[in-house]
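What follows is a single structure, written as structure tokens, with notes after it.
Omission of a single protein chain aside, the complex is shown with its protein chains in their original locations.
Now for chain A:
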Amino acid sequence: MSGRARVKARGVARSPSATEVGRTQASPLPTSVDLSNNEASSSNGFLGTSRISTNDKYGISSGDAGSTSMERGVKNKQDFMDLSICTREKLAHVRDCKTGSSGIPVKLVTNLFNLDFPQDWQLYQYHVTYVPDLASRRLRIALLYSHSELSNKAKAFDGAILFLSQKLEEKVTELSSETQRGETIKMTITLKRELPSSSPVCIQVFNIIFRKILKKLSMYQIGRNFYNPSEPVEIPQHKLSLWPGFAISVSYFESKLLFSADVSYKVLRNETVLEFMTALCQRTGLSGFTQTCEKQLIGLIVLTRYNNRTYSIDDIDWSVKPTHTFQKRDGTEITYVDYYKQQYDITVSDLNQPMLVSLLKRKRNDNSEARLAHLIPELCFLTGLTDQATSNFQLMKAVAEKTRLPPSGRQQRLARLVDNIQRNTNARFELETWGLHFGSQISLTGRVVPSEKILMQDHICQPVSAADWSKDIRTCKILNAQSLNTWLILCSDRTEYVAESFLNCLRRVAGSMGFNVDYPKIIKVQENPAAFVRAVQQYVDPDVQLVMCILPSNQKTYYDSIKKYLSSDCPVPSQCVLARTLNKQGMMMSIATKIAMQMTCKIGGELWAVEIPLKSLMVVGIDVCKDALSKDVMVVGCVASVNPGITRWFSRCILQRTMTDVADCLKVFMTGALNKWYKYNHDLPARIIVYRAGVGDGQLKTLVEYEVPQLLSSVAGSSSNTSSRLSVIVVRRKCMPRFFTEMNRTVQNPPLGTVVDSEATRNEWYDFYLISQVACRGTVSPTYYNVIYDDNGLKPDHMQRLTFKLCHLYYNWPGIVSVPAPCQYAHKLTFLVAQSIHKEPSLELANHLFYL
């Protein structure tokens, strides 16, 4: 594997089970209604427990470009918004039928369950007012709940809106209750709406009901998922605890209300902030410790052990110690040590530790000044994984190994959950009072589309498995390769020998694939990043086609500084390889083959193709992610094919501030891409299909309202007479449904190329699932496609097959990938820019896949 092969391996998502950890749901959840019982409450901070408010940072899934810092309610509202965007009704050719018919039918089991209820089931929405008015939500709820009128009815109440499954006798019901202090409170319950089960509000209520049910099964709600802390999986080497659990949701799929559940793991860290600081101090030494420590810790979320709350670390106060005093609410002074002893019976052992500072969030309806909380590092647990941890290959491998579940294991967990819900008296009672009944697991029929042939220079190859055709093409010449005549190798004294032997091997394998590699100039440099960059500056001239650097360690600075310089300051394709990779015994041939392929792509070569039935088609991939250094910067990567064979690409990466800016820069990109196409083909493409990835929850509306019009105008604007026909498809790597095939009484992953376009899809969308990746030991996750705009009018069959074909064209992996190649290229490009370069790469490189 090459220097960055690890990153690549993740990019291709070879281990889907690693990404499922802490996954977020893509399904609707409550909007205005929030009925969790243990709302944060106590004003004095010593009695209360609060709901653990978490965001994406908390789990592993930090990839969603969604609303990490937003309040939960807002986020839920956003998810929900997506479902109200009905894009299918505008697409005439799929209005009646959006399902394909080609391929071999395959019977699939899903992780979806029927929810049965009576035909005439209705939900009654009431509004409750109190006279005199009560500000406390808890008191409002308590008074209403204790009333005999409502005591044995199924109800959900948030303090103002009350939902009942049975109608009250009167439209307006007057009740009165006495508070503890003897005050009489009048409650007026007024019927506002009668909602059919298909109403979006009902879906929120169903979700609330299921959250209650899972709590009754002694599971902990973290974020929106439920976890079981009594059966943790431990990874002591990395100080991690993994709690098994489920992501659940209830929503409408096509015409039926379904409950979906998927196994999820919560990653918790068995490490206090103090332990982290001590270890860090030991490593870095005291000089520069404070800065390093602040750099590592600020912005992280910590969990306090004594009151179960989460705080973000906004600063570290090195001058305050636990022995210092602070003023309590009642005005008295107390030391931190005494406070924790008195209040929580906790003895603070390290009296020299500094204090973490957290800016407290304001409460609702509170305009007072934001307050600061001082937290003791010893009592704070780190949560989630740092970027450093997620880029630690060993750690992520350990997590993946522990959380990977084969389909049969997953099916067992689901069965156990359903069994628990049905056996637990409280849980079943809750369901039954609402008139709901847990139904059967959904089975459906998918189709396996035909496998693809791989077109090489003078050979058509039918791979044994689409998962990996490296063996099948070993003896074939690649489609097209430029000769590599002028190039450099930078290595240190220590690595010179290995570089030489690698070079021999590289030239041999490159030759056999039809890629001519001349002898390079080898430059020896000192082992530090600055020396590498200096050498690059000194030796690279306009004739140099490629620079290869043999890196002595995988310290990020080497890679980042070289890539930064060679991508923007002095645009020359570069290839970084870790010296350690070249030292692997017996791997030299396969490593050299892989690197030779990357190198040929980087200087404009083409590796292979698949049959594309459409004659003048441009495919575009767009991905968006946040910059690793400045989180408010969006990195937008766009990649478009510029030849009918879909083997050559135009790639650009643009940095933007907001989502609407993203739409604007798409126009800039499209114009450039169409010009390129025109230059090579002397015409404009007849069809353009855009695959848009990196779409967060709730962003569908922006896409439909801003991005699609921008794309349309750029297509129309570039030509006066005929304009290209456009389709826009949203691509999601994460989705709730899972599919299994049943074989010999056990369940397995479905075959590659399985398409699902019924039952688990949404009625209001032109959508389908496609399985285009393999999971050797885990469960494969389908990729979800939602066609939001379609002028091309391709039959669903053709759209699905074309998408499958495009999954074969990612040149960094001789096999099929989880998303269409343009998306994967765009992803790779944004990743490089967001992690290493942090600025727009030079346009001079746009015609090559320089970022592989």
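Convention: a contact is a pair of C-beta atoms (placed from the backbone, for glycine too) under 8 Å apart; a residue touches a chain by one contact, two chains touch by 3 or more; residues count from 1.
In the analysis below, contacts and distances are computed from a predicted model.
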Which choice in "V-type proton ATPase subunit a", "Guanine nucleotide-binding protein subunit gamma", "AP complex subunit sigma" or "Small RNA 2'-O-methyltransferase" gives the name that UniProt lists for the one chain left out?
"Small RNA 2'-O-methyltransferase"
Residue among A:Ser241, A:Gln699 or A:Thr830 touching the omitted chain:
A:Ser241
Given A:Gln119, A:Ser255 or A:Ser319, the correct residue touching the omitted chain is A:Ser319
Among A:Ser287, A:Gln585 or A:Asn744, contact with the omitted chain is made only by A:Ser287
Specify the residue from the set A:Leu268, A:Met513, A:Leu566 or A:Val662 that touches the hidden chain.
A:Leu268
Specify the residue from the set A:Thr99, A:Asn114 or A:Asn392 that touches the hidden chain.
A:Asn392
Which one, A:Leu91, A:Leu123, A:Val205 or A:Leu303, makes contact with the chain that was left out?
A:Leu303
Note that chain A touches the chain not displayed via residues 37-38, 41-44, 46-49, 52, 135-136, 138-139, 142, 145-146, 178-182, 215, 218, 220, 222, 229-230, 232, 234, 236-237, 239, 241, 268, 270, 274-275, 277-279, 281-284, 286-292, 295, 303-308, 318-319, 330, 343-346, 349-350, 352-354, 381, 388, 392-394, 526-531, 553-557
